[in-house]
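Note that this complex is displayed minus one protein chain, with the remaining chains in position.
Chain naming follows the written order as A, B and C, and within any one chain the residues start at number 1.
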Amino acid sequence: MAIPLYWWLAVAAGLFCIGLYGVLSRRNAIAVLMGIELMLNAVNINLVAFWRYITPQALTGQVFAMFVIGIAAAEATTGLAIIISAYRRRDTVIVEKLNTMRW
Amino acid sequence: MDAIAAWLTTVIPGLGLPLAHLIVQVVYSAALAFGAPVGIVVAYTYMERKVIARVQDRIGPNRAGPLGVLQGFADAVKMLTKEDITPAKADRLVYNLAPALASVAAILVFAVLPVAPGVIGTDLHVGIIYVVAVGSLGELASLMAGWSSDNKFALVGAFRTVAQLVTYEVPMVIAVIMVVLAAGSMQLGQIVAAQDVPFLVTLPVAFFIFLAASMAEIGRSPFDLVEAESEIVAGFHTEYSGMKFALFFIGEYMHLFAGAGFIATLFLGGWRGPGAGDGSILAVILGWAYFAVKTTVIIFVMMWARATLPRLRIDHLLDFGWKFMTPVGLAALVAVAVALKIPGLGSPLLRWVAMLAANGAVIAVSLVAIAWAARRSGSASLRGVAGVKG
Amino acid sequence: MRSEFVFVGILVVFSMLLPAAGLGFAWLIRPKKPNPIKKSTYECGIATSSDAWVQFRAQYYIYALVFVVFDVEAVFLLPWAVAYNQLTAYAMLESVVFVAILAVALIYAWRKGALRWS
Partner (left out) sequence: MPIDQLVQVLVFVVMTFMTLGGGLGVVVSRNLFHSALFLVLSLGGVIGYYVLLDAGFLAAVQLMVYIGAISILILFAIMLSPGLMMQHQSQRNEQWWVAALVGVLLFVVLAVVLGQVQWPVADAQALAAPNAQVSQLGVALLGPYAIPFEVISVLLLTALVGAIILARDTAD
C-alpha cells in the first residue's frame, strides 16, 4: 500500500493530542466536549488502520469503531444535555443577581 | 458507462481502459455538476408553475418565449444581475459558505442515482446510506445560513428546518432499512435488480413512509412551514438575495428531483420496464425513459400535493413524524423481518407474499390504533379521519 | 473499494465549481451599491429591535437528541439488514430485542411529553 501504517498512527496521535489540548485548555464546556470528540475520532482512525494493515480478515477494528461511534453519540447527547441544563440555570441566576445589584 | 469507456479505447488508439474510465467519469460529473442543475431547475420550475396554475385555474407563465418555456432562463438572468446584499451584522465567511454547501450537497447525491441501465456515477456498495448521509449536509447548510445571518426569522427558520429534517430522517431511514432487508444490499444497482416485483407492491408501508418523509425532507408544501411566509418570512434564507438565494433555490429543485428519483429507484423499479436493459443503445434509452417518466410522475404527485393541501402546523408536523410514522415504521420493520424468516420461504413469490402480508398486518394494526386513539381523544377531525362515530 | 469512491471525489471537486462559478460570474455583473439601510437586518420593514439572540426553546434540542439516538441505532441495523439472509432465526430474535429497546426509548420520550410541542 502507498501509505505506511506509521503515517496513520502519527496522524491519529496528532489528532489525539490536539483534542487533549482542547480538553485541558478550553473554558467552555461545549468546547471541551468537542475536544473529546476529536480524541474519539483519533482512536477510531487507529482502530481502522490496525484493522486494515494487521487483521484485514477479521472485522474487529471496524466493529469496535462502530461501538466507539455509538458511545460517542451517547456521550454527546448526555453531555450536551447537562451543559444546556447547567447553562440555563446558572444564566438565570446570574441575570437575577445583576438585576438585584442594579436596582 | 463501461460500454462508453470501452468504446473510447477503440476510437482513440493507445488509450488504456482505466484512463478511458476516468475520462467518462470526469465528463459525467461535469454534466451532473453543471448540466443537471440548470436543466432540472429550468424544466421543473416551468412544470411546477404550469401544474399549479392549472390546479388554481390560471394559465401560468406565458410571456417569455412560446408558452412561457423560457421563463426559467429569464429568472436565471434576473438572479445573476440582482444586487447581492450581505447584512452588516452577518458572519461573512459562514454566510457565503452556506449556500455553496447547500448546492454541493444537492449535487452530490446524484453520484449514486442509477438514471438508466449502466448509467450511474458510481455504484457504491453503501449507496443508499450515502444518500441519507449526504442529505444531512443540507441540515448543516441551513444551520449555517440561519446562524450567520444574525436575523431572528432566519434563526427560527433554521431551528424549525432542522427540527423537521431530523424528525423525518428517522422514519426515512427505517423505510430504507426495510428496502435493504428485502434487497439484501445497500447498492442501488442491486436494489433495482432485486425488484422483479417493485417494492411499491411488496412494501407499501415503506413506500408511503418514504414518500411522505421525502416530501418533508425536501421541505415542500404541505411540509413547507420552514418558509411559512406568514410566520417567519422565508425561513433560514431570509437574508439571502441574488445568486446566493439562487443556489438555495437550485439546491431545493435538485433535491426535489433526487428525492423523486430515489423513490422511483427504491420502490418503482428505477429504470426497469419491458424492453429496458443494457444490451443495446435503444434498450438503455428506453430504460432512461422509464426512469424519467416514473420520476416525473412522482414529482407531479408532489406538486399536486403542494397545490391542494394546506400547510401543516409545526407541532402537528413533528407529532406526525414522531408519533405516527416512526412507530408504524418500526412495527413494519419488525413485521417484515419476522415474515422473511418464516421457515420454508424458498421461492421469491412466497417471500413477496410474506412481505405483503406483513405490510398488510401493519396497516390493519395501525388503522385500529388510529381508531382507538380517535375514540379516546376529543378531536372531531381525528374521528373523521379514522371513520369513528360519536 | 477505493476505486468506487473516485467518482465521488471528482464530483465533490466539480460540484464546488458550480457555486464558485455562479457567485463569481454574478459578482462580475451585478450592481454593488450597498448602503447602511440595505445592509441592516431584515425585520419586515421596521427598524431592527434588539439582538437576534433571544432565548430559544430547549424543545428543539430534545428533538435533535432523540434523532441522534435513532440515527445511531439505524446505523447498527443496516449491516444487520444487509446480512439478513445469512443470519439465523436466533439473530432475528436478537434484532427484535434491539428494535424493542428502541421502541421503549420512543415510548419513554412520548410518555414523558418530550415530543410534545408546547
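Brief remarks follow.
By our rule, a contact is a pair of C-beta atoms (placed from the backbone, for glycine too) under 8 Å apart; a residue touches a chain by one contact, two chains touch by 3 or more.
What you see is a predicted model, and the numbers here were worked out from it, not measured in a lab.
One chain is not displayed; in the complete assembly it touches the shown chains A, B, C.
In the complete complex, the residue from B:Ala36, B:Ile129 or B:Ala374 that touches the missing chain is B:Ile129. Contacts to the hidden chain, counted on chain C, fall at residues 1-2, 4-5, 9, 53, 55-62, 64-69, 71-73, 75-76, 78-84, 86-87, 91, 94-95, 97-98, 101-102, 104-105, 108-109, 112-114.
Touching the omitted chain from chain B are residues 91, 94, 124-126, 129-130, 132-137, 139-140, 143-144, 147, 155, 158-159, 162, 166, 169, 185-187.
Residues of chain A that touch the chain left out of view are 1-3, 5-11, 13-22, 24-28, 30-31, 33-35, 37-38, 41, 44-45, 48-49, 51-57, 59, 62-63, 65-67, 69-78, 80-85, 87-89, 91.
What we mean here is this: only the chains that are shown with their structure count from here on.
The greatest centre-to-centre gap from chain A, using C-alpha centroids, is found for B. Inter-chain centre distance (chain A to chain C, centres taken as mean C-alpha positions): 19 Å. Here the spacing of chain A and chain B, counted between their Cα centres, is 32 Å. Of all residues in chain B, none touches 2 or more other chains. Against chain A, in their complex, chain C makes its touches with residues 58, 61, 65, 68-69, 71-72, 75-76. The residues of chain B lying in touch with chain C in their complex are 22, 25-26, 28-30, 32-34, 37, 79-89, 96, 99-100, 103-104, 107-108, 110-111, 121-125, 129-130, 149-156, 159, 162-163, 166-167, 169-170, 173-174, 177-178, 180-181, 184-186, 233, 238-239, 242-244, 246-247, 314-315, 318-319, 322-323, 326-327, 330, 333-334, 337-338, 340-341. If you check the complex, the residues on chain A that touch chain C are 66, 69-70, 73-74, 76-77, 80-81, 84, 88.
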